[in-house]
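First, the structure itself, so that you have it in front of you.
What follows is part of the complex, with its chains left where they were.
First chain written, first letter: the chains are A and B, and each begins at residue 1.
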Amino acid sequence: MYNPQLNERGELKHLLTTEGLPQRIIENILDTAASFVSVGERDVKKVPLLRGKSVFNLFFENSTRTRTTFEIAAKRLSADVLNLNINASSTSKGESLLDTIANLSAMQADMFVVRHASSGAPYLIAQHVAPHVSVINAGDGRHAHPTQGLLDMYTIRHFKKDFTKLRVAVVGDVLHSRVARSDIHALTTLGVPEVRVIGPRTLLPNGLEQLGVHVFHDMDEGLKGVDVIMMLRLQNERMQGALLPSAQEYFKNYGLTPERLALAAPDAIVMHPGPMNRGVEIDSTVADGAQSVILSQVTFGIAVRMAVMSICASH
Amino acid sequence: MYNPQLNERGELKHLLTTEGLPQRIIENILDTAASFVSVGERDVKKVPLLRGKSVFNLFFENSTRTRTTFEIAAKRLSADVLNLNINASSTSKGESLLDTIANLSAMQADMFVVRHASSGAPYLIAQHVAPHVSVINAGDGRHAHPTQGLLDMYTIRHFKKDFTKLRVAVVGDVLHSRVARSDIHALTTLGVPEVRVIGPRTLLPNGLEQLGVHVFHDMDEGLKGVDVIMMLRLQNERMQGALLPSAQEYFKNYGLTPERLALAAPDAIVMHPGPMNRGVEIDSTVADGAQSVILSQVTFGIAVRMAVMSICASH
């Protein structure tokens, strides 16, 4: 089957989604990332792998946090990084997305890191770039956020070693979450035998069972015995909407408290993609507690993005 | 005659306009750019010519696209690049342009790349900087956009070799176009025997004939037998104004269609400074067609800017 992320030799050329990403590719990314974790701990946090390459951060949707993680990763690989906030620019002059990409490609870009509010935009770009250019999806609409999915996998592997023995719960607003989608595909590919999804009916999409996950609306029941709890961010705009009665009510039913955490396995880890809404989806005691690996996710995230960039650039 | 762009030895110190720029200087820039085109094709797209130099992108008018081309050019020359969006800054605090420049000069800047809505602002700056500092005009009001003019000359030379045998048509909103002005001056200096300007009366300035160009209001007539067609961007704001009936009407009369292109020489090239309004000044078939060299302009633009920066910095 044709996979737009791979080149004709089956190597990673673009990173667009974790869906359909072969297990050997995911594992190669995680193995490569392991070698970059130590780079971040060095005195001189730089390797010359992307020296003289031009990496364009194309953020059609503002996200300082995600843009920063890619910018650090690229700079630690010694790339030249160019940040383009596209809203304020050509798009407002009526230029089409593909004309913008064609132009930037003609400047001999080597890599585009793309954040876009429309699902599929990074695919469209990947189909139109020159053969030597790679596209990394940094979040497209509700569709995918594959580097977040991969850094989550790195974190789980770091703390739990073997995916094939785990029970993992993904909790919260799965309906609007590109992170949840990227996590579920990666967990399945890596052989996690039991993936649970926990949330209110209004925030879970239809058809989750077809992805091979178990759906729970009762949080206490869903958390029982799990090894990994992956909390999702609740978008502020949902809280005032018709989908939810209130933030307080949400916390009462789906907030991760110490009491609820005690229902999981004793050595369960707690994850969150950030930024957190303390007191809405997660209690501060848990967020800052001994089982939280939330800041490790951030640290590993730089290494995973370095791995993805260096692997794509090498093909 | 005193030329504010040249130093006392007649060498290029600032690039402010193509008007009055000696032919030998233009040709030196194009020759130097040729050597930088290959840098963009290398694995490591960097040369150390501006290492340890501080290049300030001073954009008093927002333009992500143009700023990006200068930023890439400077980074490929190994300069340290600082992007300053001046609207949001000192100017709003009431500091004068010259105080801003004096301050940045005191930070030991080596080069200012200036985009400003007021014609002449880069001249004013060039008159007040320290002797070791160069100023590159990245577009001032309706006045000049000399690096665009020079990259257009590079593109024409690349595809047509000999300027002294060409018929060139500049088409569209010449009245508001700094690009058109910079192109016409450079074409004349380089010995193009026949420069034509095509556009509606409302979008052509008075006095064009004094520049040595031939004026056409009928596009079909103007395109007959030309070797180079330089399309101009139609600013969106003109389309609703009193100067033009509508975008559709404009396209009917001055849009470059395959039928019109067929009136030019069979090997004529089509140019556009971007961003394009497809279906307004140019048909998509032509923009993406075999005679279009629009993306080559972009690629050569980086090399030309590297050339201008390295030549100015060396004097």
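The rule is simple: a contact is a pair of C-beta atoms (placed from the backbone, for glycine too) under 8 Å apart; a residue touches a chain by one contact, two chains touch by 3 or more.
Note that the structure is a prediction, hence the values are computed from the model and not measured.
**Student:** Given 2 shown copies, how many make up the whole thing?
**Tutor:** Assembly-level count of identical protein chains is 3.
Everything that follows uses one rule, which is that only the chains that are shown with their structure count from here on.
**Student:** Quick one: subunit A and subunit B, Cα centre-to-centre, how many Å?
**Tutor:** Computed from C-alpha means, the inter-chain centre distance equals 41 Å.
**Student:** Of all residues in subunit B, which touch subunit A in the complex?
**Tutor:** 40-46, 62-65, 68-69, 71-72, 75-76, 236, 274-278, 295-296, 298-299, 301-302
**Student:** Under the stated contact criterion, what part of subunit A meets subunit B in this complex?
**Tutor:** 51-54, 80, 82, 84-86, 88-90, 93-96, 99-100, 102-108
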